[in-house]
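Following: one structure in structure tokens, then a few remarks.
As you look at this complex, bear in mind that one protein chain is not there, while each of the others sits in place.
Each chain gets a letter, A, B and C, in the order it is written, and its residues are counted from 1.
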């Protein structure tokens, strides 16, 4: 019922005449006759706006989302505070419906915003530079590993068990194609030991990848890692939750060569998994080696300061098969969204949000540990805003039961190898949770355990 | 927790120094000491954005609104289709946060949009001109009556019973102040008879006010009214639902001197009663007599076409107590909203929406009349998309019962004089209702009547 | 200011941005409404049916979107520019408030929903009434008025009804200072009252001696703007109030400038009987290019019975509507409860700021105004020597010698990337420029403005023709207002609406 075609019948007729054909269908002449205008009977009839809205609202209502259930799950996607000013700014048509800023003269606004995003990410990650985004955190890390691989063609990627296993799988998909292999460095008490890294290191080691914080919520000490790796001609890559960098030591300060992250926690809605924002930052030495768009500052021919897409010689449209990456469209609008969010919060608000998450996570942990049968996995390992607990019931089942009580519990870790495990859950609380919600969750858990037993401790 | 104050402590200090005072409180010196900085303990502590959103969402959830209950009520406010493109356009900061366009050079966009709104309203109402809006439909009609009164100081306003009694009360509030009185012309079978108007007309008659359609949904024939009134030196004022003018004969075509309407049905959300849009249109003869802003087209000093606020000599800021009205701020953003809606729908879409309302109203009427005990009030009186039915139960009670079944019923007319009445309801269906909703309403009504009795017919 | 002026461009071409009707193409379709099946036989006689289409533009959805998006670029708002419009309080309009007003449950609530179906709205409106009662220091509040002027009219009608109830029907005179906003006298005469202007002293304050002379048992009310439109607090306010009350009349406060008092001074404490507040100024609801506004009115206890209907009352079971048929009420002044979409924004603002934030509004509004006044004092003569309140008035009179007027300075400021101050108001100051920075502008912005303002005033004397040619960087410059008013063109006639007025 909509087609967004502006033509009036008369205009169509005139245009066909100008072209010199007698019907729209005549325009299909170059296409193979036997295949044109196929049967579309399996496609429903078009909807009006209002019937579409009805349909989609009814689908949306069948999801148990943040508006209806308090979220105690993180594991790579977080329910953080997003200022209300973000959406009206980011959805302005000039940003939303622009193309990649190929023509700088009519894209200075967009280019400046991307330049500012690059600045914010470089500063946040403590790195020299940032690109304009890649698809998501997982592909950002994968691309970073490919940069390490391309350095000298080394094929071994050491990756800490602290990295989200699902992200590690994406990295595997990416790097296997070019003949690389992933070697897992185990976590011990939630930490990667430098000796384990060094013992795995050899002449084929392209890089080691660690996480800030780990997937399991723990905060590591990467002292000495960069030196050890660099002595071996290998790179240090750190994959960080950018929200945590409000308070945690940034990758650059650990000596990372490349640092990546999932930008979703920076003001991007959970949205069922995307679109998210792949952050890719690097030391200046890698400026011409990293993938993706880069915006640079220059002057125009009358000497006015101006922004442009730069270092395009790295990119696919110029270098084709020799390009640093195939990436073309990336996640610009989400990078704007992250920048707008950070600009509205400022360093103080950003830090308060992170500290709020940490405070709530500690309250949550204490409340859950007060429930009989719930026990910690590590006692003293420092953590950011997520932590693993041993629950007195198979975790997927428990998750379902808690969901039916109206809460999204911690992530069930059954199916994950240690520190995952059948009865384990990865819990998270952001600054958005309230004391009341934490208490109500505690009660719901107690109720569920009482009603459904669970293997008592 | 928010104050929108940008000052840093250092800046505040510097500024105080420049002023030559030592604290912010010193700036209160001109105020009476005994009253400054009063106790505010009855005002709660400030909220953060997220706690405000929580609070307001919980309040919103306690309303039974369109998203949760299908609306079968109109009576001056209608649940019409609003294209999704309307909101992102109207809420653009340049429109939303602008002031009245006093400086035409930096307000051409706003001025042009208002000029276009005036055009659309003039065309829709079939009148020569429209102003830039007044507060709402009721005050628009009141202002129009005041124009009629000011013509020659006549003090009698004949008003048809077809005009919404609540609007008539607002008119009364307005005109009594200047010594006018309202005289009701009764409806007979849902129609105002010209002979009743003529018999009430005398040398004090400033105007007669009729409605398109009437509050009770009926469509009248105003043939001959304008002539009869004009011969008596009185004006014809017609108050029209602008949505109905997609299909009904417009005020101008009946010879109206002034025509008003409530703009809410033109893409403005129900919003619990406001802000709405007062439409005020007129014959050109009244151009310098009507209240409110007017935008005119002119040329700038280099001959470029330009828009400006014009005929300001009518207004309060120039004429003070002799002004046509006290109106200053009006409803510009809502007028933009109406214009955007009409532009998106176009004449064809607008007509389809109106016809959709009429079709649904007829389906609704048939379905309701199929319920035992429900009977019509008039058989053949033509109607637009509202109609009065006699229900087999006290209407306020019935309304509450139907609401608890999840539908907003017709308006209970108990307390309204005829054609209102204790068991009567004014039903409405817009193009937004579906056959399913109409059927479900019918069943709910049947269920309620069976369960709660009702005075069987 | 240092931001590059980017939102407008002096077109190289003389053609205007075409109107909707100029780009209309017969037969083009935009968005389709819901499809409703059924016969189009509606049983309405032909005589009552429209014969010709209503003359609306025919566009594609994209054409409409582009039209309005591009036109928006030709308007300056708080979101794009500093708007130092005196008496308009162009502060930041929080986006969260817009969001609140658009929440489902509020935005889709039918105004005639049974009370049991609008408990949430009643609570919101009741809460706002309570908060305003406290902030205004009054005993009763109505949320009905749709703007400041509407609040004034409401106040006038309340006063009128009050005196009628007391049998003092000869009290018909409303006294209004000559510095008042035009709405004050206009509202008074709309309410059927007789308006008398009272002259201000040269200092801009009310002349109590002169006032006392005109006060009589015919005086119904004195309307006072506080702080005055000169940005000054009436030095003898308590005396004024005493004098007025002495003759049995009421004192009305035009609270459009309430930003100067918010949280630091309650009008009720000053003795006012009636006050209105402009939410679209003090309470940060967006002005929308000329509305919607909202003008709640607060009254002291003796006037509560006369408030317009509907009235919200607090009961032990929450908020509900009071009896709408109280004969003492002036009756309704508009349809339904009020501009609830605006009022929800006002409520959000008050709740966000709370008891800590609200007094800061006035304190920083005073800080900004006094700072800017100080910075500009040497540039042009100002009204009132000492501290001002939330705004101040300068006079461009000294520039008349160069043929430059307040309006020319305004045009120069447009070129410099600002909106203009309010000019030629209050009427009692020749060549007035009324500047209100609000608490929301930063010191950097005020400094830049002061620098630009000073530069412009300097050029006004050194190169007056330059300023007379301003604005030079806007799409049009000084539209001919005389021509506009002579034979007004009030609508686009590219496409006629058809079926127009017949006689």
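Keep this in mind: contacts are C-beta pairs under 8 Å (C-beta built on N, C-alpha and C of every residue); 3 or more make two chains touch, one makes a residue touch a chain.
Every value quoted in this text rests on a predicted model; they were computed, and no experiment measured them.
Student: From the list A:65, A:184 or A:369, pick the residue that touches the absent chain.
Tutor: Missing-chain contact among the listed residues: A:65.
Student: Please identify, in ascending order, the residues of subunit C that touch the omitted chain?
Tutor: 2-13, 15-18, 23, 25, 28, 60-63, 65-66, 69-70, 73-74, 78-81, 92, 94-95, 440-444, 473, 475
Student: Residues on subunit B that touch the omitted chain in the whole complex?
Tutor: With respect to the unshown chain, the touching residues of subunit B are 1-2, 4-11, 48-51, 83-85, 87-88, 93-94, 109.
Just so we're on the same page, only the chains that are shown with their structure count from here on.
Student: Using mean Cα positions as chain centres, tell me which chain lies farthest from subunit C.
Tutor: Relative to subunit C, the chain with the farthest C-alpha centre is A.
Student: Measuring centre to centre with CA averages, how many angstrom lie between subunit B and subunit C?
Tutor: A distance of 20 Å separates the two centres.
Student: Subunit A to subunit B: how many Å between their CA centres?
Tutor: Chain centroid spacing, subunit A to subunit B, equals 47 Å.
Student: At least two partner chains per residue is the criterion; list those residues in subunit C.
Tutor: Residue numbers touching two or more other chains: 28, 31-35, 59, 61, 65, 69, 94, 96, 98-99.
Student: Find every residue in subunit B that makes contact with two or more other chains and list them.
Tutor: 49, 53, 81, 83, 91-93, 432
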